[in-house]
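Please read the structure below before turning to the comments.
Here the complex is missing one protein chain, while the rest keep their positions.
So, chain A:
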Amino acid sequence: MAAFLLRRTLQTLPILLAVALLIFLLFSVIPGTFASSMSDDGRSVIDAQVMERMNKEFGFNDPVHVRFGKYVAQLAQLDLGMSFRTRQPVAKVLAERMWPTFILTLASMIFAIAIGVPLGFIAALRPGSWVDTVSMVGAVSGLSLPKFWLGLMLMYLFALVLGWLPSFGYGDGGLRYLILPSIALGVAPLALLARTTRAAVLEIMNADFVRTARSKGMSERKVVQWHLARNALVIVLTTIGLQFGTVIGQAVVVEKLFAWPGLGSLLVDSVTLRDIPVVQGAILLIVLSFLVINTLVDVLCAIIDPRIKYS
């Protein structure tokens, strides 16, 4: 088990390094230097002397491979560099924004799992029934809704018309502020989970071991509990893991709409301001958390399903 964890962790390292390289190269192809790209639309609004000083300060006079080497050496010490704009360490800026995004992502996934999985399960147990039809029509609609539009409509209805919930912001970090953004973010994974769960259960329903269990006279409740649920869980868990990545990515839009002070809104603001070290750091952190979650899911799957071996 410990060896499995260690190996899975080591497997993610090259991916992380490759992502770092990719993002690094991406921002190295900008014509001109970093300092000149900071000026709006390439028009040089920065004084030549200032630009030279900045180039020196951030080491942009070095060739690309030297800069990447330095960057990786810094990364190894968990140093993500310094923000162009605020001159604060990027790690500190990111640390401040991590918690709101974590809470938002978690809340929307809990919302999605709590409704989506049971819905898909019920639909699969009665294929063709009205429950099945309604939930699957709902699911394909949920997948097609633009999150920011859904958020805007929720904001209008629950904050402006009914006045039940605050329209935007983080407030004191209380639950009231969390509800609308996490619903806006959670509807798509909810829909996808309902569809995946339904498909997984339907497929397992036709498996040999289910037919055997039924024909030997096992009660329907036990068949569902022991055979269907447990086998479907592995597929559902894997989907949940993958959905985390999508949700963290999509959080960008929802955070921006609800003025939520998380990583996503930081990323968009930094992209607009071309604060490259912050953009790089934020993307790396998002990819890292996605990899961590999927490693955890792999471990969970191995625990639930003894057929998956650790080696």
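The rule is simple: a residue touches a chain if its C-beta (ideal position, glycine included) is under 8 Å from a C-beta of that chain, and two chains touch if they have at least 3 such contacts; residues count from 1.
The definition used in the following text is that contacts and distances are computed from a predicted model.
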(message) Tell me the UniProt protein name of the chain this structure doesn't show, selecting from "ATP-binding cassette domain-containing protein", "Ion-translocating oxidoreductase complex subunit D", "Cytochrome c4" or "ABC transporter permease".
(response) "ABC transporter permease"
(request) Using the touch definition up top, pick the residue from A:62, A:79, A:96 or A:203 that touches the left-out chain. (result) A:203
(message) So one chain is hidden, and I want to know which residue out of A:94, A:184 or A:291 touches that hidden chain in the complete assembly.
(response) A:291
(request) Would you mind spotting which of A:5, A:75, A:271 or A:301 touches the chain that isn't drawn? (result) A:271
(request) Consider the whole complex, including the chain that is not shown, and state which of A:93, A:235, A:266 or A:297 touches that chain. (result) A:235
(message) Across the whole complex, list the residues on chain A that are touched by the chain not included here.
(response) 15, 18-19, 22-23, 26-27, 29-30, 41, 140-141, 143-149, 152-153, 155-156, 160, 192, 196, 199-200, 202-203, 235, 239, 242, 245-246, 248-250, 252-253, 256-257, 267-268, 271-272, 274, 279, 283, 286-287, 290-291
